[in-house]
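The complex is shown incomplete by one protein chain, all other protein chains being positioned as in the whole.
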Amino acid sequence: MSKYQALKQECYEANMQLNELNLVVYTFGNVSAVDRENGVFAIKPSGVPYEELKAEDIVIVDFDNNIIEGDKRPSSDTKTHAYLYKHWPNIGGVAHTHATYSVAWAQAQRDIPIFGTTHADHLTSDIPCAAPMADDLIEGNYEHNTGIQILDCFKEKNLSYEETEMVLLGNHGPFAWGKNAAKAVYNSKVLEVVAQMAYLTLQINPAAPRLKDSLIKKHYDRKHGKDAYYGQ
Amino acid sequence: MSKYQALKQECYEANMQLNELNLVVYTFGNVSAVDRENGVFAIKPSGVPYEELKAEDIVIVDFDNNIIEGDKRPSSDTKTHAYLYKHWPNIGGVAHTHATYSVAWAQAQRDIPIFGTTHADHLTSDIPCAAPMADDLIEGNYEHNTGIQILDCFKEKNLSYEETEMVLLGNHGPFAWGKNAAKAVYNSKVLEVVAQMAYLTLQINPAAPRLKDSLIKKHYDRKHGKDAYYGQ
Amino acid sequence: MSKYQALKQECYEANMQLNELNLVVYTFGNVSAVDRENGVFAIKPSGVPYEELKAEDIVIVDFDNNIIEGDKRPSSDTKTHAYLYKHWPNIGGVAHTHATYSVAWAQAQRDIPIFGTTHADHLTSDIPCAAPMADDLIEGNYEHNTGIQILDCFKEKNLSYEETEMVLLGNHGPFAWGKNAAKAVYNSKVLEVVAQMAYLTLQINPAAPRLKDSLIKKHYDRKHGKDAYYGQ
Partner (left out) sequence: MSKYQALKQECYEANMQLNELNLVVYTFGNVSAVDRENGVFAIKPSGVPYEELKAEDIVIVDFDNNIIEGDKRPSSDTKTHAYLYKHWPNIGGVAHTHATYSVAWAQAQRDIPIFGTTHADHLTSDIPCAAPMADDLIEGNYEHNTGIQILDCFKEKNLSYEETEMVLLGNHGPFAWGKNAAKAVYNSKVLEVVAQMAYLTLQINPAAPRLKDSLIKKHYDRKHGKDAYYGQ
C-alpha cells in the first residue's frame, strides 16, 4: 500500500468538496495537498470528471514537478501549485477553480474591494487581482510563470500570503490556499461568496465606500487575533 | 435532564432551518430563542458547522451574558441578542445571517425601499439600514454596542420593533426577530426575498416609485390589521 | 365522498407544482381550477404552507365568492379569481405567484418587451403590466377590484385573454391563466423565465430591439396557428 494513501485521500475529498460546493463545472478546477516531510504533494489528475474520480487516481508530484507516484497525468496547473508550495513554506493546500463570480472579477481585472464584515472575517485587504502576464512569460513556462506572477503581485502590493489566502489571476480565475486542502477549498468558497456580494453592492450603490479600518480590525481580530473569541 | 430541553430544541431547529432556506454558508449565522420566565435564551454555539450541530450543543445564556448551561462557547454575536431581548420585551427569537442580497444592501448602506406588496405584506416601512458605528464603539464592547446601534436607528427613524421586525447593519448584514425563533428565521427569509426583488426592480427601472400609501395599508392590514382576513 | 373530489385533486396538484417549480416561497401564491358545469372553482386555503397542504383542504367557492364546500378560509385573493372566471368564459385555471423576476418587473411598473422567440412561442404581445389601482378602489372591495383592473388593462391595450394568458399587476406581481390549472401554472413559469431573460437582455444591451413581426408571427403560429407543427 502506498505511503501516500492518507495524502491522496485528503486530496480526493477536497476535490470532491469543490464539486459539492458548486465551485466547478465539468473538470474546471483542481485541489492539491502537501506532505512537507517528504517534499511532495498530491493533486487531481488532469481532465478527469468528478463523478469518475477515485482516490487512487490522485497523482503524487514533487516540488520540481517530477511524478513520484500515479499512472495518470497530473493537472495541467501542477507547476503553479509546485511553485506556491516551494516558496510559501506555511501552506498545506492549494485550490484553483473557475467559479462564476470570482472569474467575473478576474476578467474585469479588478481587485475585489473590502465592503463588509463577511470579507473582514477572513482577510483585511482587498482581494488582489494579478495583472495578466507579459507575452514572453505566457509563451514560455506558462504554469510555472503563473506562480511567479502571483508572488510578484503579493510583493508589489505588500501582502502576506498567511493573511491573504486568495488571489485572482487577471483574465483567468481564482487560486486559494490554506493550512490544508480543506482550508484551501473553504477559502475558494469564501472568495466566491464575497465576490458575489461585492458585485451586488456595486450594482446597488456604485459609490459604496470601503469598510472602515476599525471594523476591518475588529472583525479580523475577533476571528484571527491573539484574543480571538470566535469558534470553540 | 435539562429544564431547558424544549428551548434548546426550538433553537436547534430554527438554526437548522436557516441552513435549509439557503440563508447561510458554513457558520455565517445564528439564531436564538428566549425563555422570558427564566430570563434566559438559547443560542447557537460559535463556529460549529450545521452538519455537526446537535440540540445538546446549544448554549443557555442570561440577559447579562452569563453562561447558564452548556459546555460550548456561545455565538460571538451573543451580546447583541442579549441586548435586544433585554430592551424589547415582546420578542421571542432573534436571527442573524450573512444572506447574499441582504448583505449587499447593508454593504451599499441603503435602506431597502418598499416597492411592492410582498414587502407590505410584512411591514409598512422601508427596511432600515443602521449606519456603521463610531470607531470608539467598535473598539469597545462591540457586540453590545451593536444592540445599541440597532435601537438608536429605530428611535431615530421612529420605528416600532413590533411592526418592523428586521434591520440591516451597515457594512455587516441583517438581524431579524419575531414572537419566536421560527418567526425570526421566517423574517430573515422574507428580508432576503424582498432584498433581491428590490435589487432587480432598481436594475430594471432606477426611477421605480415607492409603493403608495393606500396599497401599503391595504396589504399590511389584510394580514396584520384588526380585521385581518389572511390565514386560518 | 365530495362531488368535487377530482376538482380538488386537480387544484391541489397544481398548487404543489407551483412549489416544485420554485415559483413560491412560504405561502406567497395560489392556484384555482374551475368546474364550469357547476359554476364553482377550487382554490388553495389561505396561508397554509405547501408542506402541510392536503387535497381535502382545498376550498370550493362559487363565482359570487360563497363557500360551497370546505372548512378552511379560501385564499385572500379568491375574489380576483372569481372575477376572472365570471368574465372570461374560456379559462379553466388561474395562478398567482410572487415569483422573483415577475415581481421585479411589476414593481418597476414596466411591460415586459417581446425580445425573443421564447416569448413569441407563447404570446405575440409584450406582457402587460396593469397600473396600480386608484386609492378608492384599493380601499374598497380590493380583490374584486383587482379583477376589474386586469380586465380594464386588457381592454385598454386591446388584448385577448385567450392569446395573452398572463399579466403583471403593478407593484404586486403576476397572474396567469389557461385552459386548466396546470396550464395556468405552466404560464406562470414561462412568464418567470421570460422575465429573467428580458431583464438580462436589457442589462447587456439597453437598446435591444423588440422582436420583429415576422419572427413573432412565425413562432407563435408554428405552435398555435391553424397549421401548427409543434408537439404531437
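Details
Lettered A, B and C in written order, each chain numbered from 1.
We adopt the following convention: a residue touches a chain if its C-beta (ideal position, glycine included) is under 8 Å from a C-beta of that chain, and two chains touch if they have at least 3 such contacts.
Bear in mind that the values here come from a model prediction, so they are computed numbers and not experimental data.
Note that the absent chain touches A, C when the full complex is taken as a whole.
Across A:50, A:63 or A:199, the residue that sits in touch with the chain not pictured is A:199.
Touch with the chain that is not drawn comes from one residue among C:5, C:90, C:160 or C:203, which is C:203. Considering the complete assembly, chain C touches the hidden chain via residues 115-118, 121, 186, 189-190, 193, 196-198, 200-201, 203-205, 208-209, 211-212, 214-215, 218, 222, 229-232.
Remark: the residues of chain A touching the chain excluded from display are 25-26, 28, 45-48, 72-73, 76, 98, 100-101, 103-110, 132-133, 135, 138-139, 142, 171-173, 199, 202-203.
Quick note on the criterion: only the chains that are shown with their structure count from here on.
Taken together, the touching pairs link the chains end to end in a line with two free ends. Inter-chain spacing, taken between the CA centroids of chain A and chain C, is 46 Å.
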